[in-house]
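Heads up, one of the protein chains got dropped from this complex, but the rest are sitting where they should.
The chains carry the letters A and B, assigned in the order they are written, with residues numbered from 1 in each.
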Amino acid sequence: MDYLLNITASGLVLGAMYGLIAMAFSVIYKTTGVVNFAQGEMMMLTAYIAWSLGMTLALPFWLMLPLVCVIAALIGGLVEYAIIRPMMGEPPFAIIMATMGLAIVIRSLTILLWGVNAEGFDASVKGGLLEIGPVVLFSEQVFALAVFLLVSVGIWAFMRFTRVGTAMRATALDESAALLMGINVRRIHSLAWAISSIIAALAGVCFALAFSRSPSMWFLGLQSFPASILGGLDAPLGSALGGLLVGVSANLSEGYIGQGLKEISGFVIIILVLMIRPYGLFGRRDLERV
Amino acid sequence: MKRTMHSLGIMAAAAMVWATGPAWASGQGVTDTEIVIGNVLPMSGAAAITGRAAHLGTVVAAAEINAAGGINGRKIKVVTEDDGYVPARSFQSLKKMLADGMFALIGTSGNAGLAAMLPVLEEEKVPTIVTLSPSLAAVNPVRPNIFMLGASYEDMLFAQLKYIKENRSPKGKLGLLRQDDDFGNQVELAFKRAEAELKVETIPPIRFKRGQSDFSAEVLKLRSSGIGWLISGGPVVETPAMMKELMKYQLNIPVTSVPTGMLAPVVKLAAATGMNYFSADYVSTLDSEGTAHFRKLATQYLSAAEQADMSRYSVTAYVSSLLMFNAIKTCGKNVTRDCVSEKLASNKNVDTTGITPPLSFGKDHIAAKAIRVIEVMSTENKLVERTPFAEY
Partner (left out) sequence: MRSGHAVEDYRQLVALSDNPITWFWVGLLILLLLALPGLVPTYTLVMASAVGIAAIGAIGLNLLTGTTGLISLGQAGFLAVGAYTCALLMADYGWPAEAAMPAAAIFTGLLSLVIGVPSLRLKGLYLAITTLAFSLIVTHFILYSENLTHGPFGVRIANPTMLGMDIASDVGFYYFVGILLLLVSLFALNVMRTRIGRAWIAIRDHDIAAQVMGINLVHYKLLAFFVSSSIVGLAGALTTLRLRFINVEVFDLLISIEALAMIIVGGLGSVAGSILGAAFIVLLPEGVRILLDFLTPEMKTAYSNYVYEVRGLLIGAIVIIILRVESGGLVGIWMKTKRYWINWPLPI
């Protein structure tokens, strides 16, 4: 029992990080219909910036975190403005490939600026051990779970109750109608990119704290795809839940089956999901009108 | 149209005849004044830290011998090609160097890169000392021109296990967490050998995907099976990542690692976990008495920035260069690839300025099989040599 609980707990921590990035994917997809293949790389870039602020400039954690969020929002907005917006109306393939080009650029840039070696990331939330019954977690892991919960609730409340959130949902539902209703669709798109970048940045900081900041962090982006597909690409909360499911199932498959299934269990799941329910567990079925 | 096709055919045939004639004869990399020694190393990408260090080792060795007038009047020139640790590029880089004229090869990149280069090395009979990462596949079967410096991962890990068994009396079973590639397989050999020869209780080996960063489930599995000591079968940052999970459950147990575990970034990450661990090596550590001569040369011939990039890989590359130069020297004026390969095989007890005991490539074409167990005191950033050099 002790074993199962601990495996599930660390699976949840892993899942929280997948979930955060999956949310970042779906916030952009829901409002703009674009999938950002550079999400993992943008997460890595902001995590490196956070590391430089926290370790090199030695800013305290509570000051560094909001600063990183602001920088992340700017990066997200900039990418939307410079690359995505001019390409609106082009086939999805072109936009997907542009984000992939961006991904390669960021990956190379990170190594050019910070080198290839992995380094640890120290912060005030790090280092403690917390025992909850039989379950043992590092304080940075609990931090990741807390961030995950806060962001999930925050996104839900934002979409549900605020004026801007409602405008975002309206844009997602029907862009032309939203435009006619006087919603500034362009600004909504920029906002979606900014919010998504902030979520990704938080995921990056959590990951770097729990492991290390390294140039292979971007891979977390790919690993989070299954979470997003599972939960539904157009459902931010569904994606978050998908993250938890993928994280826990990865750990359980390692704990009880082994054979290196951990890293690919997510992909096996999505192949099955895509065959049965391509729009995900919580996604909306698309009807195409010709 | 028909006529043009006809004339095209004739011209093509003529071109074929011309092309099969003696085209560009590639030099063997030896002139009256110069011998070119090649390296194919990861100078960029994830493994760059090892490749750059190894490159510096050959540069120091060449500078030393050139300052002493070269080998029988010929200067040594080192050429290094970057392969980014990608096998297809290792192959391409080797072809490029052979076309430009290269005599012998010291830097041999990773196992897969070496495997992709082997057929060409055999055909061209390039004297080669496998240096960067020991790969038994290169010298098994023994090939006339391929040699290897260093004990296998199996021996290096077994030496540590033996030391731990005798001196630290571990309580609990021996576990293995290994990468699911060729490297991981070699690590598992040590595990099997310990099982058979040391008669220790073990937990079935666990494999993980290359590049994995989270080891929570794996360590929990080990913990529930009663782990008492652990072989880390991860090349670099995986070892500290495993130790971090171990510390979560207060399992301060002996952990063994391969020599990459002694690289500065790894030690730094491990320091955060507060755990000491073991490693082993067939050359003296960079800050010990044995490498004093090499360090002196390095300060003389390398810039400060280059010196900061040095690691054990510089030392191994330096030793390989010494062995290669020695073989070239004993060939006298008549430097051919065959002669050098022959001398590499026959020369005995070559001095390595105290870095290792005197070395010879035996019948199995492997030198430096004597290993020393090292304890990595991560928090003090110190490497402590625990045993003298011995074969296992």
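Going forward, a contact is a pair of C-beta atoms (placed from the backbone, for glycine too) under 8 Å apart; a residue touches a chain by one contact, two chains touch by 3 or more.
On a predicted model such as this, the values are computed, not experimentally measured, just so you know.
Among A:78, A:222 or A:281, the one in contact with the hidden chain is A:222.
Residue B:184 is the one among B:29, B:57, B:107 or B:184 that touches the chain not shown. Residue-wise, the contact with the chain that is not shown comes from A:83, picked out of A:67, A:83, A:164 or A:281. Although one chain is hidden here, its contacts on chain A can still be listed: residues 35, 83, 86-87, 90, 92-94, 96-98, 100-109, 111-112, 222, 225-226, 229, 259-260, 264, 267-268, 270-271, 274-275, 278, 288, 290.
Listed by residue number, the positions of chain B touching the unshown chain are 4, 8, 11-12, 15-16, 18-21, 23-24, 26, 43-45, 48, 52, 82, 84, 86-88, 91-92, 95-96, 99-100, 112, 115-116, 118-119, 123, 137, 180-185, 209.
Throughout what follows, only the chains that are shown with their structure count from here on.
Note: centroid distance chain A to chain B, computed from Cα atoms, is 38 Å.
Across the interface of their complex, chain A is touched by residues 44-46, 48-49, 180, 206-209, 211-214, 216-218, 220-221, 224, 236-237, 240-241, 244, 248-249, 265, 268-269, 272 of chain B. On the side of chain A, the complex with chain B involves touching residues 2-3, 6-7, 10-11, 13-14, 116-120, 122, 129, 136-138, 210-212, 214-216, 219, 250-252, 254-255, 258-260, 262-264.
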